[in-house]
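Working notes, structure below.
The other protein chains are all here in position, but one chain of the complex has been omitted.
Note that the chains are named A and B in the order they appear, and that numbering of residues resets to 1 at the start of each chain.
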Amino acid sequence: MTSQRLMAFGLRFYVVVFFLYLFLPLLVMAAATFNDSRFPTVTPWDGTTLKWFGELAADSGMWQALANSAIVAVGVLCLAVPIGIATALFLNTVSSRAKPFLYALILSPLLTPGVIIGISTLIFWRQLGVSGGIFLTVLGQATFIAAYVMLMVTARLQRFDRTMERAALDLGASQWQMFRRILLPYLKPAIYSAAVIAFLQSFENYNTTLFVVGYDTTLTVYIASKVRTGLTPAVNALGLILILVTVVLAVAYEVKRRRETARSVKGV
Amino acid sequence: MDGSVRLEEVVMRFGDFTAIEKTSLTIGSGEFFSFLGPSGCGKTTLLNMISGFLTPSEGQVLIGGEAMGKVSVNRRPTAMIFQNLALFPLMTVFENIEFGLEVRGVDKRTRREASERLLALVALEGSGPKMVTELSGGQKQRVAIARALAVEPRVLLLDEPLSALDLKLRQHMRAELKAIQRKTGITFIYITHDQGEALTMSDRVAVMSAGRIQQVADPMTLYRSPATGFVAAFVGENNRIRATVIDAEGERVRLDAGSLGELAGRAVGEPRLHNGDSAVLFVRPEHLRPVGEDVSGPRFQATIEAVHFEGAWVMLETRLEAFGELLRVQLGHEVSRQYTDALAVGQRMAFGYDPADAVVLPDDGSPMVDEATGEMVETEQRTKRAGDSHA
Partner (left out) sequence: MLRQLRERFGGPLAVAILSLLGFWLILMVTLPQLQMIDYSLRPNLLPAQQGGPEDGWTLANYATLFANDIHRSIFFKTLWSSVLVTLLTLAVSYPLGWYLAKVATPRQAALCILLLIIPFWINEILRTYSWFIILSFSGPLNEVLMMLGLIDRPIRFLSGDGGVLIGMVYAYILFMVFPVYNAIESLDDNQVRAARDLGAGTIRTHWRIVIPHAKPGIATGCIMTFMLAAGSYAVPSLLGSPGSRWFTQIIYNWFFEGGNWNQGAAYAFLLLVLCIGFMSLVMKIFKVGLGDIAK
């Protein structure tokens, strides 16, 4: 009995340590933002300051990179979400001997290292005379983000009761009306979730982007170059802002998702 | 408006499995018609051919005299009520009912008037703005009916719609469905495995087994004069006794049942029986009654093995002394009170019946009821096969 209780206590202790490990680095980085030191650190503490936010705001390169990231993310959204939905519908509808092969091909971008997706995109489009830049970044990122969208849409589609489709047709709807009025509204929550995830994935992507971005710069590429070259706590200020934005988004998204789950459970 | 449905030599195959053997049938306009059979018998397949979800491998379906071969699901003058109802969960009651009109491009005011009228018909006034997920089981049922009626179908197809309801509600909805059918005059085609539903609501019933229609008749005829062994065993309860025909002349057939002696019953089936044929005598439990030593005529000497008191009647499970077979006897209130002392496990009793109540059918090897479980032996195997090829 005591050994089991010890085990349970040990597990709880471990969980606490784990979450400290998870959050401490982020706290350290956030704290370093306010340190009046030329280098990003918390030791020694040279006094509290907000000047790094000012310096960040004055950094035009950062603003350009941020704008590029936003453009790329919107482009990825417009490409990956329709592809992901179409693929999910395809997998849900078709039964064929070629399906296992196609399924493996569809999943392959998820299991391929990001650098390789970047490299193959870069090489392929160079043959067609397109060189690295925002356009290729969108294509490269959408290649694997579409697969994430597919997984999320498929998860919901699998729970769809297809009698609903039959009922719509039986009541006189055309297949398009059925899709517009029944299937699409049903998939909407999953599509929104997938869009949010796709946007964030695009925004934070580095490995693929690095190879296809050319002379343009996205925010992550910009941060990485800052970290390696002119390192000042202004990077921390940017990091802190991004963390706060993502935390707010993450919490909002989770709360919304849970509310929806609770509602759908009640509905059934 | 002609709501008649004709099946002309339709056959349905899935791969090498034949779900529906060649079938022809006419259902009259305004009739309440049921297909009754165990699951896997092909009744859902038939319904799907009428609604247009399936195209028959051979033959054709006519609705109102019009061939439906080229008419797709969404253009047929039918509407279906699904087993799980298939209400659209993200829509209100109004939106559900008006969906069929909406996709036909009917304007909003006309739609709303129609749905208000239908909600009144199914006694759900005022529920229009609710989400369907807020409704009770019975209310959902009514919305499903209203939604199907909204498109003014000539034929309403009902796929075991009451099976999800509890017993009380189910019985109530039977009466209601029948009333709605009478009020609207629409042809109702109802499929069910529940004989109670089929017998109480229908004008005519088709009993199905193994992809074949066994008998089409009104409920009374079905019960009193089953045409095949399957119908006799599936509709209501029946005891079966195998015997050899010794006199097949006339209505009354005489049988030789070996050590049980001579038995008699009505011949109803086709083909006609001949002397020397092996046949089965069907006697319903409620037609058996205790008889004294002195009474002449067919009698079964049996030992009581179990007594089930059911309130309005008593069901006895007895063992035939001559055959060792099970004989179920249902005694009404009056009789059971008269024999109170004798109704105990281990008691011996003799039972007799009026030959006018018993039916003699050829021993066609049709599916027999398993004594221990009361299930259709052969049908069950078939269900499995059908399940494989449909899914």
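By definition in this document, a residue touches a chain if its C-beta (ideal position, glycine included) is under 8 Å from a C-beta of that chain, and two chains touch if they have at least 3 such contacts.
Fair warning: this is a prediction, and the values are worked out from it, not measured in the lab.
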>> Based on the whole assembly, the unshown chain contacts which displayed chains?
In response: A
>> With the missing chain put back, one of A:56, A:73 or A:139 would touch it. Which one?
In response: A:139
>> Could you pull out which residues of chain A are in touch with the chain that's been left out?
In response: 4, 7-8, 11-12, 14-15, 18-19, 21-26, 28-29, 32, 39-43, 82-83, 86-87, 89-90, 93-96, 98, 100, 102-117, 119-125, 127, 139, 142-143, 146, 151, 165, 174-176, 179, 200, 203-204, 206-207, 210-211, 220, 223-224, 227-228, 235-236, 239, 242-243, 246-247, 249-251, 254, 258
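The rule we apply is simple: only the chains that are shown with their structure count from here on.
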> So how far apart, in whole Å, are chain A and chain B when each is placed at the average of its C-alpha atoms?
Replying inline: 56
> Can you list the residues on chain A that touch chain B in the complex?
Replying inline: 161, 163-164, 166-174, 177, 181-182, 185-186, 266-267
> If you look only at chain B, which of its residues touch chain A in the complex?
Replying inline: 51, 53, 73-75, 78-80, 82-84, 86-90, 99-100, 102-104, 133, 147-148, 150-151
